[in-house]
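Okay, here's the structure, questions in a sec.
Missing here is one protein chain; the remaining ones are kept as they sit in the complex.
So, subunit A:
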């Protein structure tokens, strides 16, 4: 299977920085058509590695999770700003986030993690 990358417990900083450079260049080359990836794949990979149950993940899986995370940030911000506008404020604050985290079921997994 092409692009299968083995998860190792040790993180190589040099490898990550060189990967970032490669990914940055790839990101720049994608700007003409569409911005495929905004979040650095190396960072996403580091977070995935911290799960001891995970052994291997394909490159496509990392990319899909990265894109899903971008969509998540976008969705969370969009929901939170409703509370901001309702309160007639112009700055999105922490309390706006707390407000919507209680309302939607899909944000239940965040309970207790942001404190």
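We take it that contacts are C-beta pairs under 8 Å (C-beta built on N, C-alpha and C of every residue); 3 or more make two chains touch, one makes a residue touch a chain; residues count from 1.
Everything that follows uses one rule, which is that contacts and distances are computed from a predicted model.
Participant: Of the options "AP-2 complex subunit alpha", "DNA polymerase epsilon subunit 3", "Mitotic checkpoint protein BUB3" or "Calcium and integrin-binding family member 3 isoform X3", which is the UniProt protein name for the chain that has been left out of view?
Facilitator: Of the names offered in "AP-2 complex subunit alpha", "DNA polymerase epsilon subunit 3", "Mitotic checkpoint protein BUB3" or "Calcium and integrin-binding family member 3 isoform X3", the absent chain's UniProt record gives "DNA polymerase epsilon subunit 3".
Participant: By the contact definition given up top, give the residues of subunit A that touch the hidden chain.
Facilitator: Interface residues of subunit A facing the absent chain: 1, 4, 11, 30, 33-34, 36, 38-40, 43-44, 46-48, 50-58, 60-61, 63-65, 67-78, 80-81, 84-85, 90-94, 96-97, 105-106, 109-110, 113-114.
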